[in-house]
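Then we have chain A:
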Amino acid sequence: MPVLNQYLILSAILFSIGTAGVFLRRNLITILLSIEIMLNAVNLTFVAFGRALGSADGQIIVFFVMTVAAAEAAVGLAIVIGLFRHRESLNPDSFTALKW
Partner candidate 1 sequence: MTALLIAQIVLTLFVFFMLLNSAAVMVYVERKVAAQLQQRIGPSLVGWKGVLQPLADIIKLMFKENLRPAAADPLLFALAPIIAATCAFAAFAVVPFGGETTLFGWLPEGIRLQVADVNVAILVVFAVASMGVYGIVLAGWSSNSKYSLLGGLRSSAQMISYELSYGLALASVLLLANSLSLTDIVNRQGGSWWHVLPLWYVFLQPVGFLVYMTAGIAETNRAPFDFPEAEQELVAGYHTEYSSMTFAMFFMAEYINMVTVSAVATDLFLGGWHGPFLPASLGWIWFLIKVSAILFFYVWMRWTLPRYRYDQLMAFGWKVLLPVAVINLLVTAAGVLYFGI
Partner candidate 2 sequence: MGSESALFHLFGAIAIIASLLVIAQKNPIYSVLLLIASFGALSGLYVLLDAPFVAVIQIIVYAGAIMVLFLFVVMLLNAPHEDTEHDLEVHPLLRGGPLRAGALLAAALFVELTWALTKGGGESGGFPGAAVTSVAAIGRSLFTDYAFAFEVTSILILVAMVGAVVLARREPGTK
């Protein structure tokens, strides 16, 4: 029977993997994917705690987190498309100069 701590450790691992992805990868799309991994780890924490406390609040917050993640992914990808059109590159290091 998995205990609450095991779920929390699993979510901590996933969150750290997502953070490592944001730090280490130099590709805008992979960075956005790592952000999604982090959001999912947070979702897992919410559902685990909601189950432990016996309330539906965990699942409801997850509902909102998913909605916000969808909106953020849409706008983020639109920005990536705009940036790619300008510089033909998905490397964030190409966008360090502040002139357009």
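If you want to know what made the cut, all candidates are chains of the complex that A comes from, given by their letters.
The rule is short, and it goes like this: contacts are C-beta pairs under 8 Å (C-beta built on N, C-alpha and C of every residue); 3 or more make two chains touch, one makes a residue touch a chain; residues count from 1.
Keep in mind the model is a prediction, meaning the values are calculated, not measured.
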Which numbered candidate touches chain A here in the complex: 1 or 2?
2
As the complex stands, chain A meets candidate 2 at residues 1-21, 23-27, 29-30, 32-34, 36-37, 40, 43-45, 47-48, 50-60, 62-64, 66-75, 77-82, 84-85, 89-91
